[in-house]
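All protein chains but one are shown at their positions in the complex.
Per-chain numbering from 1; labels A and B assigned in written order.
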Amino acid sequence: MGNYVLSNLQVEKIESYLGEGKRLDGRKVDEYRELFVEDGVSENSASAVRVRFGKTEVLAGVHLALATPYPDSPDSGTFMTSAELHPMASQQFDIGRPGINSVELARVIDRGIRESGFIDMKKLCIKEGEKVWQVFVDIFAINDDGNLLDVAGLAALIALGRARMPIYNEKEDKVDGYDDKKGIPLNKDVLSFSMTFHKVGDAIVADVGYDEEAISKFRLTVAIGCDEKGGARITAMQKGKVGTISDKDMETLLKLAESKWSEMFPVVKKHVFG
Amino acid sequence: MEKGKRQIVVPGETIVSGNEFLPGDGAYRDGVDVVAGCYGIVNVYEKHVRVVPVSGAYYPRRGNTIIGTIVDITFNGWLIDFGGAQNAFLPVAEVPRYVNKNEMAEFLNFGESVIVKVWDVKSRGVDVSMKMRGFGKIEGGMIVSIGANKVPRVIGREGSMVKMIKDATGCSVTVGQNGKVWISGNDTDKEVVAKKIIELIADNVMADGLTDRVEKYIKGMGLKVDEGVEIVNEETDK
Partner (left out) sequence: MVVKKNLYTKRKSGRKMDEVRPITANVGIVPSADGSASFQTGKTKAIAVVRGPRTLHPQHMQNAQTGILRVSYGMMPFSVEDRIRPGPNRRSEEISKVTEWALSSVVDLSGFPNTVVDVFVQIPQADAGTRVAGINAAALALAHAGIPMREMVSAIGVGKIDKSLVVDLDKYEDSEFHDGEGSTDIPVVVTSRTKEIALLQLDGKISVDEFKECIEMAKKACDGILKVQMDALREVSGVRDQKSGGKKNG
């Protein structure tokens, strides 16, 4: 098979070093890799961005198209997320069949955005019962060096934040380019971004690298936004993998999540809203 | 041959012209020209013209030392993943002591790492042996992956680079031709330094002045350097 295999000695090394609070790439357990954001990957859509944590890279783009609303919500726009964990990004992704990971990734990111109400769906209505905007967020993995979930989640938010509103030509019922000065209708206050923590060995680790992710026992993705007083508020969660979460794990993890959130939320806000 | 600027060639490029030159690996003849058949560095040795690839997959050769991981146990041997397109096969007859078929997992189990020697390359895979001294199961330490093409630089002329790392960090370094490097030291911190040195070399294989850079890095870490050691690429700097 083409899959790479992690040897026992490598697993032992990673886990024992974590026991000393250290990681093989020199980072601390709660340290994120360097963040890189680039805009304008494509001018042909409302937005297209490139986001990296270290070497893990994802492209995400937003499209808006004219559509008819769902019958049960005639005054509301619609929204759909797709994610492609393309085989170009990793030895582990197969061609063609939608791996369980890409479906889960898309759905977790979709829920985070939908449930938080980040996109103002009512303002996407053009003519009630007849015409609304349909928002697409398309995520494409370029390189997997661990923690695609977080990079993809952030890329989706930044793509939405930077998306330009299309200009609707009512007479010809079509789209005529984008308004560079107008964004899509977003409820900026409810912005919520997700961080995934993995249990590797006995440690709870943030922003896992490729090997750490391969051997982790469980992962928990936590989406956190601001409450009215500016404190942390959890808006979504998803546990993955087989390992179970003990009370001690949960306490460590939540503490880590809150402290990372206070540290990173201002940076995330800056990147999302430009 | 003079150690001058490395000549990097691209497929289809004429390397030299003249019937006295003979095309070796990575090169072919087109009329009077010897032409590059892959992307890499030119190596000319007594009119033999080769192109040594700079990047890309590992192609096993007879006699190579490789480091890999046990991924399967069959009735008569073990299958080893070494990063190649196919797994290597270690027959039960090719290990140092007699192993009965009930104790195969006891001797070498899933996930354990080994250093073995390639003794046959077939279209269906590679056969390896562990019978000789210096080969066997490895325990402790860590394994770092670099491209197979970086290996000569990391080893250095007559093992000089490996010696430099040992002097600086106290770690022994065993380099598999398949690009897997086993680092074994007294503590993980030192192993991590050795890993960083190896990665520094691997990232700058084509650069000039690499020896100085590595020395500077080691000194910067507060460790000692064995002066007079040179990092050369055995393959292209003959």
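Structure notes:
Convention: a contact is a pair of C-beta atoms (placed from the backbone, for glycine too) under 8 Å apart; a residue touches a chain by one contact, two chains touch by 3 or more.
Remember, it's a predicted structure, so these values are computed and weren't measured experimentally.
The missing chain, though absent from the display, is touched by one residue of B:59, B:119 or B:217; that residue is B:59.
The omitted chain makes contact with just one of the residues A:30, A:145 or A:249: A:145. Contact with the omitted chain, checked across A:42, A:187 or A:246, is made by A:42.
Counting over the whole complex, chain B has residues 8, 10-13, 26, 28, 30, 35, 37-40, 53-57, 59, 69, 83, 85-86, 123-124, 143-147, 149-150, 179, 199, 202-207 touching the chain that is not drawn. Taking the whole complex into account, chain A touches the unshown chain at residues 1-7, 10, 41-45, 47-48, 55, 57, 59, 61-63, 65, 82, 84, 86-92, 95-96, 101, 136, 138, 140, 142-145, 175, 210-211, 213-215, 240-242.
Criterion: only the chains that are shown with their structure count from here on.
Within the complex formed with chain A, the chain B residues making contact are 69, 71, 81, 83, 85, 111-113, 138-143, 188-189, 191-192, 195-196. Contact residues of chain A toward chain B in the complex are 2, 4-11, 13, 16-17, 20, 22, 24, 26.
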